[in-house]
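Omission of a single protein chain aside, the complex is shown with its protein chains in their original locations.
For reference, chains read A, B and C in written order, and residue numbers begin at 1 within each chain.
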Amino acid sequence: MHGPPPLPPLKAKDYKSDVKPIWCAGCGHFAVLSAITKSLAHLALPREQVALVSGIGCSSRLPAYTHVYGFHGIHGRALPIATGLKVARPDLTVLVTGGDGDGFSIGGNHFMHACRRNLDLTYIVMDNEVYGMTKGQASPTTPPDWTESKLTPHGTGLPSFNPAAIALAAGAGFIARGFSGDPSGLTDLLTEAIQYPGFAFIHVLSPCVTFHPEQKAWKQTVHEQTQTTTADRVVAAQRLQQDDRMATGLIFRSPANARTEHAAPAHPATLEQMAARFLTG
Amino acid sequence: MHGPPPLPPLKAKDYKSDVKPIWCAGCGHFAVLSAITKSLAHLALPREQVALVSGIGCSSRLPAYTHVYGFHGIHGRALPIATGLKVARPDLTVLVTGGDGDGFSIGGNHFMHACRRNLDLTYIVMDNEVYGMTKGQASPTTPPDWTESKLTPHGTGLPSFNPAAIALAAGAGFIARGFSGDPSGLTDLLTEAIQYPGFAFIHVLSPCVTFHPEQKAWKQTVHEQTQTTTADRVVAAQRLQQDDRMATGLIFRSPANARTEHAAPAHPATLEQMAARFLTG
Amino acid sequence: MDRKTDLSETRSLSVAIIGSGGSGVVTTGKILLESIARFGLYALMTRSSGPQIRGGESAIMLRVADRPVASLDDHFDLLLALDWLNVDRFADELPISTESIILRDSDQGEVPPRFNLSPEQQLAAPLSQLAAESENGRANMVGLGLLAQLMGLPLETVKETAQDILKRKGDAVLASSLLCIEQGYGQAPEKKIVTPLTQPASPTTRWNISGNEASGLGAVQGGIRFVAAYPITPASELLEWLAPNLERLGGGLVQAEDELASVNMIIGASFGGVPSLTATSGPGLSLMMEGLGLAVASETPVVVSNVMRGGPSTGIPTKSEQSDLNLALYGLHGDAPHLVLSALSIRDSVFTTEWAVKLAETLQTVAIVLSDQSQGQARAVIDPPTSPMLEGKRKLAVEHADYRRYALTEDAVSPMAIPGDADCMYTADGLEHNQLGTPSATATDHQLQLDKRRNKLSGFDYGDDWADIGGEGDICLITWGSASGAAREAAERLTRAGYPTRTVAVRLLSPLPIARFSAAIEGTTHQLVVEQNHGAQFYDYLNARKVLPPTAGSLARPGPLPLRPQEIVNHIMKGL
Partner (left out) sequence: MDRKTDLSETRSLSVAIIGSGGSGVVTTGKILLESIARFGLYALMTRSSGPQIRGGESAIMLRVADRPVASLDDHFDLLLALDWLNVDRFADELPISTESIILRDSDQGEVPPRFNLSPEQQLAAPLSQLAAESENGRANMVGLGLLAQLMGLPLETVKETAQDILKRKGDAVLASSLLCIEQGYGQAPEKKIVTPLTQPASPTTRWNISGNEASGLGAVQGGIRFVAAYPITPASELLEWLAPNLERLGGGLVQAEDELASVNMIIGASFGGVPSLTATSGPGLSLMMEGLGLAVASETPVVVSNVMRGGPSTGIPTKSEQSDLNLALYGLHGDAPHLVLSALSIRDSVFTTEWAVKLAETLQTVAIVLSDQSQGQARAVIDPPTSPMLEGKRKLAVEHADYRRYALTEDAVSPMAIPGDADCMYTADGLEHNQLGTPSATATDHQLQLDKRRNKLSGFDYGDDWADIGGEGDICLITWGSASGAAREAAERLTRAGYPTRTVAVRLLSPLPIARFSAAIEGTTHQLVVEQNHGAQFYDYLNARKVLPPTAGSLARPGPLPLRPQEIVNHIMKGL
């Protein structure tokens, strides 16, 4: 039998849309966009089988710049949207993107519960330690002594939120850290995360050159993690308490499998049978 | 000089109101109410200087049963109410009570951020691993294989939420576990928590005899922790990953001090001075 | 005016049973209701309980008739008190007339003076004593037998029903229960104290269903296969019905961490092509409004079943009120047109919920269905419900070249692509966008998309299902939701008393079909808007829509007590 000739494999650019990003020149989010499209191309995922869900923020604009299905939702609710989508459509590869404000401040509860729910989602947070979109306020990951925002003129005075430690405590099975300044490392992490059969969290250091110009120095300070990936929650918990939050790599990977929200029904019924149960007598 | 004769010291019952609890006979929350009033009496706190804030749930009904200031708020928002109150009125002793649903499900984000914000609050969660008030649905702490709720007829299938581990990862400085079946131990923990100058989280195992009658057996399974309190986050993180969630005692206590939201202004100004800044020229 | 003389409508019998927690009030009611159904009559049964979670007192109120019952009556004919614990809490809900009879257990003390009954209205029976005669015997079963006898239900029917309902309790319990029923049945007083029920000549098929179950059935019949929700009174039973039934249909329910999550989960699932719903009550609906705005703006169909309770804030969670109307109509920021429907009865909860799902899918928008505690948690014996004619499927993307998700079309509904379709990738967005879905802040795109989102709803032909209209006359009762039952009965009473009255019970609240509404009230000279809330929310809404004559009146009364027909009749008569 002769079918149509096989299509040429998709390249990374085939996963990009022609919408021009609103991002500032030099923004870390550009490299994350590239890494995502590279990873999708590498995995040769059919574009129509991929969905990218996001919240609101500079980082959350990402879906519109891709050529897969996308949902640019509301601030902080990307994970619930993705959860509903994945439960309803387990056949899709669902990626979730957003920022540190979106994911750890307003969206913090969903972050914890998504880790716990362990659906097969890949959650990519572009952490720039600031609310970029709203012009530079402190986020949960902002260092305590950052005084550039008029809302917190003396700094927040609060220890930075530790996303990886929270993810672990909440039960995530795949926890990694990437850096937009290392796009090929990030692409590899993403590829592994997408393949991981469960909730995969990737904390991506992605500088905001506009409100945190000093983050350009991350090029120097970010480094690969010295320890190898652990599968032991106790070890991971201990390490994450000592973590400098600048070490990239796959921190924790549990062999646990993803939960499937609903399998084939054990007791299928038709609508008529359902209605008949209300008959009297 | 002769003042009025000193008032007799307040007893625990003086901190109780005469509103009759709606709780089921045998509910664990009764003992928590007693422990709180005992602890307040022990600390001889003036009643009018104490405020008890709660959300919604059986456990959250507690404030009305006390004779201090109280705020029975809305589901999941006790901590924000308490946060506003404490920042505005640092002179008050502010206690927050609620359930596992209120605190870890709908209120989970505030829980994390309150731990991080480290105001001088005492947060008492009465964990019965169920939504009592709404007649028995699974909460985040419900065991994965509990099939009594029609909403999750096969059990949630999810690992139980580990509140103490989350509190630690989120930055809490005081983490303890109490048991309503051990009211005197609980009273001691509460007393120490109230005195702790920062955010103190007490996870109280408090059986729901109606929807979890098997929790009556906690009398047998709950035990004192075998290790002594640690002040080391790394040690605590490790222990909490191995924790059986039945061990009572003060798990972690950091020497860190509470944050004061705002001290005396460095540059005081009057309203007139403020207005004058808008003058042109 | 006394209805018994002027408006007599005596073909119904109202019975209440009260008792403390554990006295078995609810089981008794359940058996009684099903017995009545098997006997061939219709009935409505509501339930009330105290603030305790368990072990508190409770009451059931039941009204039987030879035609569908949509509202409680003004008074009880018969009240069975298993005991008097905290009866004060219920007294308001148990209106007693000079013809009411109270039956009490002789071991449980006198009828409290607050009922103010004449001696002839009081009857004592040795319920506990008789129960004690059989092992495991229970006074409620003796009471059930006695009630059944008084009401004229055949002993066999009650026993068979009890057998079916109690069989899972084991043989011993069952046997002693049947014995107790028999004993109670034998306790008939000398003279008939109420007119016994008569069996209809040819009993037809009946359903025994609660309003929440009916909403659940309507949802799955409409095509709902995914539900995400967070428990809340009085909507939880709707979810409890849906969870196993969705599973049987190959769908599923996720218990979310909160309502912010649940509403966004259903948006995600619907984006994935699966019709989706959530159920909640006031506090939860408040939390969902931002998400619903996203569904409106991104044109993702979703349905919310909101089972109302007393408000504001936590309010009175276990009691009914129709006070979330404002929120449902207006509670989204920006200009966000969407559908709001109201279920007009327990039976109508099937139809309306099914219709809401189909409309939401057809119009790619949000539909909020308002029900309330008084019908959600009540049960009724009804005729089998009907279904709307609308096919109610989404318009899917078909022409693929140059796919525009938010294309301007004649009916303003744009073909929707579902992930998996290789030619139509797009990004759904809550930012204002152009036809492609790309964010746009231009005045033109904003105006076009605002127009589109409005026009697809306002231009649709909803047909005649927008309201249930009955009766002819000068007087017109305009109502919605659960208030419709009492209004319809009031209209009948008025009509019988020589004041012909029409009822317009509005199912489609928004967008209100203006021309049809005007036609429906045309020719009436006195209009009264009837609703159960404090702020006259529906009345204000109708005025906002400019469909009421300036003389139209408002009868708005908050919960927790149900609206009763005579209250409406009296209000009308006062105004005449």
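The rule is short, and it goes like this: a residue touches a chain if its C-beta (ideal position, glycine included) is under 8 Å from a C-beta of that chain, and two chains touch if they have at least 3 such contacts.
If you're wondering where the values come from, they're calculated on a predicted model, not measured in any experiment.
Note that the absent chain touches A, B, C when the full complex is taken as a whole.
In the complete assembly, the contact with the undisplayed chain comes from C:G282, out of C:G211, C:G252 or C:G282.
Of the listed residues B:G26, B:G84 or B:P213, the one in contact with the hidden chain in the full complex is B:G84. Summary of contacts with the chain left out: across C:G184, C:G218, C:P234 or C:G430, the touching residue is C:G430. If you put the hidden chain back, the residue from C:G22, C:P51, C:P126 or C:P203 that touches it is C:P51. The chain not displayed touches subunit A at residues 22-25, 56, 58, 74-76, 105-106, 108, 131-135, 137-138, 140, 149-153, 156, 210. Where subunit C meets the omitted chain, the residues involved are 51, 89, 92, 260, 282-283, 285-287, 289-290, 293-294, 296-298, 310-319, 321, 323-324, 326-327, 329-337, 429-432, 439, 441-444, 446-447, 450-451, 454, 533-535, 537, 540-541, 543-546, 550, 558-561. Mapped onto subunit B, the footprint of the missing chain covers residues 17, 19, 46-49, 51-53, 63-64, 66-74, 76-77, 79-89, 91-92, 109-110, 112-113, 261-262, 264-269, 271, 274-275, 278-281.
Keep this in mind: only the chains that are shown with their structure count from here on.
If each chain is reduced to the centroid of its CA atoms, subunit A and subunit C end up 42 Å from each other. Subunit A has residues 109, 112-113 in contact with two or more other chains. In subunit C, the residues that touch at least two other chains are 247, 257-258.
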